[in-house]
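Report on the structure given below.
Omission of a single protein chain aside, the complex is shown with its protein chains in their original locations.
As written, the chain order gives the labels A, B and C, with residue 1 at the start of each chain.
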Amino acid sequence: MLKVAILGGSGYTGSELLRLLLSHPNAEVTAVTSERSSGLFISDTFLNFRDTSLKFESLDLKALTKKADLFFLCLPHKTSQETVAFFHNAGKRVIDLSADYRLKSADVYREWYKIPHLYSPLLKNAVYGLPELYRNKIKKASIIANPGCYPMSAILGLAPVMAEDFINTNTIIIDSKSGTSGAGRSPAQPFMFCEVNESVKAYGIGVHRHTPEIEQELSSLSKKNIKIIFTPHLIPMDRGILSTMYVRLKKKTTLSDVQKLYHEFYHKEPFIRVLKNGIYPATKAVKGSNYCDISVSLCRQTLIIVSAIDNLIKGASGTAIHNMNIMYGFDETAGLMSSPASP
Amino acid sequence: MLKVAILGGSGYTGSELLRLLLSHPNAEVTAVTSERSSGLFISDTFLNFRDTSLKFESLDLKALTKKADLFFLCLPHKTSQETVAFFHNAGKRVIDLSADYRLKSADVYREWYKIPHLYSPLLKNAVYGLPELYRNKIKKASIIANPGCYPMSAILGLAPVMAEDFINTNTIIIDSKSGTSGAGRSPAQPFMFCEVNESVKAYGIGVHRHTPEIEQELSSLSKKNIKIIFTPHLIPMDRGILSTMYVRLKKKTTLSDVQKLYHEFYHKEPFIRVLKNGIYPATKAVKGSNYCDISVSLCRQTLIIVSAIDNLIKGASGTAIHNMNIMYGFDETAGLMSSPASP
Amino acid sequence: MLKVAILGGSGYTGSELLRLLLSHPNAEVTAVTSERSSGLFISDTFLNFRDTSLKFESLDLKALTKKADLFFLCLPHKTSQETVAFFHNAGKRVIDLSADYRLKSADVYREWYKIPHLYSPLLKNAVYGLPELYRNKIKKASIIANPGCYPMSAILGLAPVMAEDFINTNTIIIDSKSGTSGAGRSPAQPFMFCEVNESVKAYGIGVHRHTPEIEQELSSLSKKNIKIIFTPHLIPMDRGILSTMYVRLKKKTTLSDVQKLYHEFYHKEPFIRVLKNGIYPATKAVKGSNYCDISVSLCRQTLIIVSAIDNLIKGASGTAIHNMNIMYGFDETAGLMSSPASP
Partner (left out) sequence: MLKVAILGGSGYTGSELLRLLLSHPNAEVTAVTSERSSGLFISDTFLNFRDTSLKFESLDLKALTKKADLFFLCLPHKTSQETVAFFHNAGKRVIDLSADYRLKSADVYREWYKIPHLYSPLLKNAVYGLPELYRNKIKKASIIANPGCYPMSAILGLAPVMAEDFINTNTIIIDSKSGTSGAGRSPAQPFMFCEVNESVKAYGIGVHRHTPEIEQELSSLSKKNIKIIFTPHLIPMDRGILSTMYVRLKKKTTLSDVQKLYHEFYHKEPFIRVLKNGIYPATKAVKGSNYCDISVSLCRQTLIIVSAIDNLIKGASGTAIHNMNIMYGFDETAGLMSSPASP
């Protein structure tokens, strides 16, 4: 059994990671940290864990080093910078769920996150942990930068056409709809029940921090300098991201050609389900699972691609486990095969 | 007091119309019909009306003719065709909330609704009842074709830039998110609570019947033959439509120029609120009201326009009353000034 | 026009009061205060008020005295104690929506609120503002203690049988289910969307502060010392309280006798709807209105009474306006006759 520790376990991402790891056949959780809740039973913070006897401990890096071989970091960005460096220097492997090691360029990081990256030489060691694209690099990586939730839904939806040369790369529009767990667990007025319920709104138009992450990966896939239009929306539901993407075709293509492209691109992937013509993704059909459902439609020379994921699983903790499975040679689907739950 | 009748009062649109008309200072509801519920108290179908003693009656056109001067038709499309004609021929005025008289072309109607229009000569008599665009025509109209809910949200969002000549009219994308009341009140599996709740999905991509209606009005505004990309989504909430629209600018423009354009276009309108820079619409901020909130953003040569309405009010029954107010010279805001309710 | 001020306008109760008063035919809002938001436009805090130009001002009691004749206090309990006293001493009338003047006994207040009442001599001047019970006292009152939301739903449901002598007053059980707006607008982890959504829970069993308020009024109605069992529950919806009440009959009675009793007790009340046999209240049927729907059932010598209100209207701001209407001789239903909105 691989010994793993979860740092920053009092948020939704950390608790979902814990939930999934508790039933993983090859991993054992030896420590879960939380500064706020140190010393408390996990079951006092998360009622769903009433049956466990685990306690949160404080973030004592030295003591933690001895307890595990793989460290999952669910810390706020900025804090992750040095924590990743610490474990890396201690010869440990790290899967970082924050944004700190996702952007290859320290300048772009500084531009969007408004703080310098103090460990920028390490950025080249970090592998962007999107299994469908970087499986081979992930195997040997010591630092995994686990993708953001919106980027995961967008990049998986667009990857097949970015690799080809038939879309106009100047006109990529990503209109995403996210459940509220993506906003995290800290109390904040805009995410109170009565503010979110019975409403839908756009936010952060043109300034959302997931923008450069998506652009970096689409640029890498297309070998061009891609700039996107990205509009996130908040939806009154707990889990799920649906991204509706619009790209203009350069030349006449048939829908069946594009669908074939998607099927071929993903046919070996255990967690991608390319849907039949006329069937569209719904977040409920992936809730509680590591699946990403994708549909492709064609309308007036515009491709309309829709993808759906569970933002806490495929968009965060499930992918973190998927990365672990690849890094350690476990079955890629180990601990991740529960069917979506509906209703 | 103007005598009005509601035909087809057992759906959500009809009941919302009744609710609003019950407190209108210039109108009196003299009849509400329902084939299914004829003879029953309205309060047996709609629990919120427990305090009224109104009964549904059957759809006896001749008898109804004598009861009112203005007829609101909340009937299914196709049925509306002849009912509108009947009242028109009887010298009565009609506000038709179905789709039957919205499209100017009987051919386009046949293409999208798959049935012929049997009263096509009457189409030229019908005025598209979007007050912000057709106020003068509405005054004298005998037949009002009340706009669809999606078209209302889209056309109001796009009208100011369609009249100008600085957008690329080939690339208009409308990504709409609608609450579930838009699907109507008849039992259907996809709209059961457990199917809609905790999920978001796209539907009818490229084939939604509101498409030609939006295209007709945008074409009229721009004097060009406009074709749009329109993707509706279903959201787990009762009321509200948020439309996020993307259009490419032809030439360099500043955001403040565009915002000025919107403010000028709508500054006399009692129900349009153009939001300050950086503030975006939320459906909850218009729920229960006849408002349409609109924001404009600029990102990489693309205008991102967001509009929010209550689909049952501004998107249906509120606009029907607005049209009535204009037709009869009442104060335009009569019966429509309740503030949005939040939470 | 009566000049009124709202003190503490940045919570849900204050904003709902403002919304209702804005369309009241006999009242004009001359000031709305908020310590947190002083100087800001109300529309920056509450997006639904985007169309108003009102600003929050600070809580300067002297300055406020000159601005209005009636003061609505939506302040936290404890703060209300002295603010009520201030306006009372200044010869103004006050409707206090906090709990500070509801309990007649300063000792009981101290026991449940854990602080002393520093203005206890004033308690005898305060009238419990439940219009259906205290209409005559309210007319002349200078201080109105507006009822709590749970007490309103429970007392209205039980009043007819408390006045009679046929129930066992030792076994009154009140099982209440409340929407989340009852918890207020301040950010707190338990009321975040992802905590409340898709869940129902009991809370504060045996210790909820509305208990002594209900007991005081039931004791007064029955001329006995009533002790109740009260269990509140949190429901994933914005508005509404449904209270299900169980009382044991002392002697054999028929259901129709009890229903007759309820109809007679409430037949002149404009806001109480006693439902027909076999029809039960639903919070949606009263949402957005000042109604209280009540049903009575009989099962194995136990009366099961169900009541439904909108907690922000009949359970708070609507009743405050109802009290104002009575105090100033306005039509009792002025500003309160909007039909419930459904869906």
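FYI, contacts are C-beta pairs under 8 Å (C-beta built on N, C-alpha and C of every residue); 3 or more make two chains touch, one makes a residue touch a chain.
Just so it is clear, the model here is predicted, and its values are computed rather than measured.
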Contact with the hidden chain, among C:50, C:210 or C:284, goes to C:284
In the whole complex, of A:57, A:132 or A:238, the residue touching the missing chain would be A:238
Touching the hidden chain, out of C:76, C:187, C:236 or C:270, is C:236
From A:46, A:101 or A:134, the answer for touching the chain not displayed is A:46
Touch rule applied to subunit A and the missing chain gives residues 12, 15-16, 19, 22-23, 46-51, 181, 198, 238-239, 273, 275, 282, 284-289, 291, 293, 337-343
Contact residues on subunit B toward the hidden chain run 12, 180-181, 185-189, 191-198, 236-238
Subunit C residues touching the chain left out here are 171, 173, 175, 177, 179, 194-195, 197-203, 205-206, 227, 229, 231, 233, 235-240, 242, 244, 246, 248, 280-285, 287, 295, 297-300, 302, 304, 306, 308, 343
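In this text, only the chains that are shown with their structure count from here on.
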So, in whole Å, the Cα centroid of subunit A is separated from that of subunit C by 46
Taking each chain's centre as the mean of its CA atoms, subunit B sits from subunit C at a distance in Å of 37
Per the C-alpha means, the centres of subunit A and subunit B lie apart by a whole-Å value of 39
Residue ranges of subunit B touching at least 2 other chains are 198, 238-239, 282, 284-285, 287, 343
